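Omission of a single protein chain aside, the complex is shown with its protein chains in their original locations.
First chain written, first letter: the chains are A, B, C, D and E, and each begins at residue 1.
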Amino acid sequence: MSSTECRPFLPLDNDSIYKVETVVILETQVDDMTSQAIAYTTEKLLQNGALDVYTQAITMKKSRCGTLITVICDRDHQSICEQILFQETSTLGIRFRLQERKILDRQICEVMTEYGSARVKIARREGFETVQPEYDDCAKLARSQNIPLTQIQQAVFLAGLALLKSKS
Amino acid sequence: MSSTECRPFLPLDNDSIYKVETVVILETQVDDMTSQAIAYTTEKLLQNGALDVYTQAITMKKSRCGTLITVICDRDHQSICEQILFQETSTLGIRFRLQERKILDRQICEVMTEYGSARVKIARREGFETVQPEYDDCAKLARSQNIPLTQIQQAVFLAGLALLKSKS
Amino acid sequence: MSSTECRPFLPLDNDSIYKVETVVILETQVDDMTSQAIAYTTEKLLQNGALDVYTQAITMKKSRCGTLITVICDRDHQSICEQILFQETSTLGIRFRLQERKILDRQICEVMTEYGSARVKIARREGFETVQPEYDDCAKLARSQNIPLTQIQQAVFLAGLALLKSKS
Amino acid sequence: MSSTECRPFLPLDNDSIYKVETVVILETQVDDMTSQAIAYTTEKLLQNGALDVYTQAITMKKSRCGTLITVICDRDHQSICEQILFQETSTLGIRFRLQERKILDRQICEVMTEYGSARVKIARREGFETVQPEYDDCAKLARSQNIPLTQIQQAVFLAGLALLKSKS
Amino acid sequence: MSSTECRPFLPLDNDSIYKVETVVILETQVDDMTSQAIAYTTEKLLQNGALDVYTQAITMKKSRCGTLITVICDRDHQSICEQILFQETSTLGIRFRLQERKILDRQICEVMTEYGSARVKIARREGFETVQPEYDDCAKLARSQNIPLTQIQQAVFLAGLALLKSKS
Partner (left out) sequence: MSSTECRPFLPLDNDSIYKVETVVILETQVDDMTSQAIAYTTEKLLQNGALDVYTQAITMKKSRCGTLITVICDRDHQSICEQILFQETSTLGIRFRLQERKILDRQICEVMTEYGSARVKIARREGFETVQPEYDDCAKLARSQNIPLTQIQQAVFLAGLALLKSKS
């Protein structure tokens, strides 16, 4: 977290609250890997530049259960992500396509609560702004002070709302 | 239901039983929403013109469970559907693409049974036609008369079959 | 299995371990079919040339559970696969798109173990090769001799590793 | 909702925040029903006294997908729930057992917000109390005023917190 | 199938449509097995006397996906089923309990259709009887004559209904 992320929102272009960018979607399905190996692959993909990775339970050939792995990355990371899939999974084939997506502008700001400080994500949506406490920060405070997570999230959320009001 | 939907099938164009149309596919995944809020979003999308909406359980970053939301709409409703996703979900990004689909011609006809009237969907498929009782009509009859749903569906299905034979 | 499949790997083209080919993706979702009928459809698609078929549990309109069916085929089999979907499922619409995929070169070789012979798939990956015992062969040996499947797979895997070393 | 539900918490018995009661668990699995028929069964069970009903996707005999239906009811409603399962599902067998559960004391109170009034559930937990806005009330306000559901839930939650503080 | 299974229903005992029997439930969860090995285990359990086996996707320790395996068997087969679980899965522990279940009386009868003969299951439920075509028979007819499965199931179902009427 750097404080510079808690900046003013970008000026709106053409009345639009989002920008459009192109991402690469990689997909492959496997039925002979363990859950452990799939989790390891996900972790390695994210550490090597994947924007997002998700897996889904599927029913495959001969009605066997399997897993569909989906990787979202930018074009600069397509090659390394494909390499990891061919190294860490049992797949023999990867489907790929380009896809556009619309992305909201968002800020990461730090707020202070009675339990300590935590980050909140502030997103500018259609006509209003939302505050989302960062899970990792809240979980860290909850663990170290043995306070229910929801209590922490509630305090961080209220502090984020107060910050939002002070800025408008 | 209007009786005008129980019309003759459209003449076949080029020996084809379907027409081709272009739809928009919107996709986004979330991991910090409750099931209640996801169900609400689905309902609102369908009320505002989405052709179909479905959600899937996925495993995401740091192996957390999440939900992939997929919206199918025509181009005229892309903008309102995107706006609802940005308003009602916690997502910061929506992927979108155009996709073609093939659609069968179908009729909606009303049939009478010993339990009351209900609609059936008649679809012209490859070399034969199928009858599908409308769930909502059958459930309504089953509820009001406290008869097992399968008994109602069976009666409506048989009446639909009879109608089909009378037309051919 | 023919012995001719256990051939040398194809010469590498442009330093690439894979070739690129175009496949067709068909998708449709249903909520009024039984699991039995869905399994039958999958089987029929695979017998008629589909490269792969998988299904996923989804939550649909009015929060009903449903099934998303995905078919991967080449362009020559798109028509027959669509026809099967319109014949065997209750769907009224099929989405389709072309998509590219990258495919690794692989060999199918037979190996001998103390329990009998079985095939292994050998794939050339980034900087190394992997050995994957064929499930059907292993299951057959395990069933006929009443030996734990993992014991058989382990023996076939070790024989495959030995073959790999002898070839390099 | 009746205002009498917003009463003082019951005096604590033996330093316990919960009471113990016995419920009946009914379970059955099916693989030849549609999602529509399963949803209808769930609805009918809840209307006839089931305390809770939930279904899960399972993989069954011959690797076919199926559904496990679980019904939780008290002993007075075991008979009617079993009868509904035998009437509305395709099952030929129902497993049943008695099970104990621990239940927290909770209040249902009405709160007023700028968007209208809504109920909140207040539960006494270990050392603190929690406020949970009633989804149905929030969704109704959100629909009628076309305001994002999360905005409504947030307002109701804050009003519930204020009520909680005023009572302590 | 033997024709002796198409017998009169058993006389009702105490106005009850079901009999009660005791079964054993075995449960274990794994996260380091492939789908292939799980399917093999299910098959082997059923071949060795398990009454039913089903598996469910679960999220386990460190949020890894895993599989919960549930086996239903009678007391005579508990030992062999446990032995198979310890042989074929990676589990180190199996939970077990006795549970009662209520079982409907049912008949298996053969019916003739224009496509050939097939079995139907006739079950006596609360106040009515139901007809369920046997999937395996219908699938066999559909495959051999290349007719949509639903057409076959429909013909078998109608023949079963006719048989039911002729008997009452």
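The criterion applied here is as follows: contacts are C-beta pairs under 8 Å (C-beta built on N, C-alpha and C of every residue); 3 or more make two chains touch, one makes a residue touch a chain.
Quick caveat, the model's predicted, so the values are computed rather than measured.
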Omitted chain - touching chains that are shown | A, B, C, D, E
Selected residue (touches chain absent from view) among D:A39, D:V120 or D:A142 = D:A39
Of the residues D:C6, D:I80 or D:A123, which one touches the chain left out of the display?
-> D:A123
Touch criterion as defined above, residue of C:R64, C:H77 or C:R119 at the omitted chain = C:R64
Missing-chain contacts on chain C, rising order, are 59, 62-65, 128, 130, 148, 150-151
For chain A, which residues reach the chain that was dropped from this view?
-> 36-37, 40-41, 44, 87-88, 135, 139, 142-143, 148-150, 153
Chain not shown, touching residues in chain B = 31-36, 38-39, 55, 57, 60, 62-67
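Definition applied: only the chains that are shown with their structure count from here on.
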Same or different, please, for the chain A to chain E contact, judged on whether over half of the interface numbers appear on both copies.
-> same
Which of C-D and D-E has more C-beta contact pairs | D-E
Mean-CA-position distance for chain C and chain B (Å) = 31
Whole-Å distance, chain B centre to chain D centre, using C-alpha means?
-> 28
For chain E, jot down the residues that touch at least 2 other chains.
-> 36, 39, 55, 57, 62-65, 130, 135, 148, 150
Examine which chains touch each other and state the graph shape they make (line, ring, star, complete, other).
-> complete
